[in-house]
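One structure follows; several queries about it will come next.
In this view, the complex is presented without one of its protein chains, the others remaining in place.
Each chain gets a letter, A and B, in the order it is written, and its residues are counted from 1.
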Amino acid sequence: MTLVLEAAVLGILTGGVYALMASGLTLIFGVMRIINVGHGALVILGAYLSFVLWRNLNIDPFLSLVVTMPVMFMLGVILQVVFVRPLKTDREALSVLVTYALALGIEGLLGYVFSSNYVQITAWYDTASFPIGNFRITYVYVYGFLLCLAILGAIFLMLYRTTFGGAIRATMLNRTAAQLVGIDVDRVSAIAFGIGMATAAAGGVVFGITNTFNPGSHYDLISRLLTIIVLGGLGSLRGAIIAALVMLVIEDVTSVVISPVWASFVFFVILVAVLLLRPQGLFGVTVRDRV
Amino acid sequence: MKRLRDVRVLMGSGLVLLLGFALAFPAIAPDSASTNMAVFTMMFVGLATAWNIMGGYTGYISLGHAGFFGFGSYALGLVLAKLGVAGGYTPFLFVPVAGLLTALLAAAVGWFALRTRAATFVIVTIAFMFMLQLLAENLTSLTGGGAGLGFPVAPWRGDFYNIPFYYAMLALAVLGLAVSWAIRRSKFGLGLLAIRDDEDKALAVGVPAGAFKLTAFVVSAALVGMIGSVYGYYVIFIYPQFVVDPLIGISMVLMVFLGGLGTLGGPVLGALILEPAQLWLAYNYGASRLYLVLYSAVFLLVILLMPRGIIPSVRDLITRWRSGTGGSAAAPGAARKPPAPAAGTAP
Partner (left out) sequence: MSLLQVDHLSKRFGGVVAVDDCSLSVAEGGITGLIGPNGSGKTTIFNLITGFIAKDQGRITFKSQLIDGLGPDRVYARGIGRTFQLARIFPRLTALENLLVPVRRSGLRALFSRSDWGHEKSRAMEMLGFLEISHVAGQLGGSLSYGQRKLLELGAVMMADPELVLLDEPAGGVNPALLERIADRIRTLNARGTTFLIVEHNMSFVMNLCSEVIVLHRGRQIASGNPEAVRNDPAVLDAYLGA
């Protein structure tokens, strides 16, 4: 029983990371209506950036975010402007191809620079743990979770308390209407993409500390992230966060109760189950455009 | 009117020439390097054509077709193993069986996946592909897991080895094209195109969108499954991550987009251009990771420079040129050939 509890707690903690990454992904979808299948690769890129800073300059991974987040933000803006904005027709389909191409390019570049050996970011405190009841929780997971909470909190604050956040939400609700009231949707899109990238950087750090990774890790990651945002309802931040937590808890518990091998499979089984009942996901809006 | 008949005759004879060339290819370039390239190129001609039946005609983009490719592979491998079939020509006879099994899987997956629209559909197909990969890796008693699954070894020697596989791929590609063409000319095909343009409107005029989409999906998947099965036999040993390979899945999509989504010849053109290029890149840069970077660059260039694909862009160019020089009475970019149920059959 303790094992299950421990797994559940772990699930919540890791769920936080996935929640952060997934919210960036769903935000991008909400604003631009594109599926960024390169999100996983960008998380890995963030992980490698922090890895380099840690390995070569001995900068604490969490501290490295001060550098990597702004850098990734700008990268995100540039990518959006160069590769996504020019797409006029068949936007949704083409953006999938474009972002996939970007993912491949990033994977190739990372592989070229770092080779395909698995690496992991370590911090001096990463094996330190503290006891709760009958089991122990490693500090690193908690720090990661707190970081995710902080960033998600900041995002929500921004979305609901600032004018710009209002502009983002307006664009998510109705792009044309937003344009009609004078919102520069192109700028909003670029910045939203940048924010998505910044969350990827943060997610990358925590992911990189708690997992071994190599350039090819983005496949597994993106398949989970996509599943999460579909489950939560495309474009719904709340949905992404809740779905991430639920999925990860179930996965970790399954890993303990049944086997680690089938834990990943459970992920998709849940997706199937939910979509059967609610094709729009937990918090999605039914998208049937009718007159 | 006469001009258009001329165009049709031209296209028709072009096709015949192309087919003749394809049939004679192994005689023209019999060395195994060339025939190997031919096998893979023809494989992608078939894959792209098959994918186009779903993605091009209905507009529902499936990024999980690699799952059907892999499934077809495993299906044939397991059937051959169970029945103890030896290498040679006999395994080819079981390819339709793999196709049928893939069709059944696609019916189940499609029924579920098509309840969703557009963006969610794409993701569900991706999820399906990863699920299949996971299953292949973990159902070790069935699939051999990471150790792979073996096919009977064909007894052909030397340069001849590739030839039967080439013709098998060619046959499947031709089958795919024939099916694609037949669909295009039929009311069913018109219904698919209507669904692509405006699914709700199609429903409003009686098009049974659900049944139509599922049929297109199953047909598309069955073809891909059969091609995958021949591939498995060709490479003799298959592993989960190499046969349920997202790169194969995305390549077929890219080829269709390059050639022209929804056209008949677009997928063929896209495959003929990209696969040899891909093979060349892999040969020269495959060892280093730069292969992926270059491939990605090609990918991006294609999409950003020619988002509509070659054939539609060329068509537009021709129409504009024609109306510019006072050719046929066509409104710029608007007119097509005179009414025919076979909407735009010429590739």
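Rule of thumb we're sticking to: contacts are C-beta pairs under 8 Å (C-beta built on N, C-alpha and C of every residue); 3 or more make two chains touch, one makes a residue touch a chain.
Predicted model only: the values in this text are computed from it and were never measured.
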- Task: Give the residue, chosen from B:G191, B:G225 or B:P307, that touches the chain omitted from the document.
- Result: B:G191
- Query: Which of these touches the unseen chain: B:M37, B:L76 or B:V207?
  - Reply: B:V207
- Query: Footprint of the hidden chain on chain B, which residues?
  - Reply: 185-188, 190-191, 193-194, 196-198, 200-210, 331, 333-339, 341, 343
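Quick note on the criterion: only the chains that are shown with their structure count from here on.
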- Note on the structure: In the complex, the residues of chain B that touch chain A are 55, 59, 61, 63, 112, 115-120, 122-124, 126-128, 130-131, 134-135, 138, 200, 246, 250, 253-254, 257, 261, 288-297, 299-300, 303-304, 307-308
- Of chain A, residues touching chain B in the complex: 29, 33, 35, 37, 83, 86-90, 92-94, 96-98, 100-102, 104-105, 107-112, 115-116, 215, 219-220, 223, 226-227, 229-230, 234, 261-262, 264-265, 268, 271-272, 275-276, 279-281, 287-290
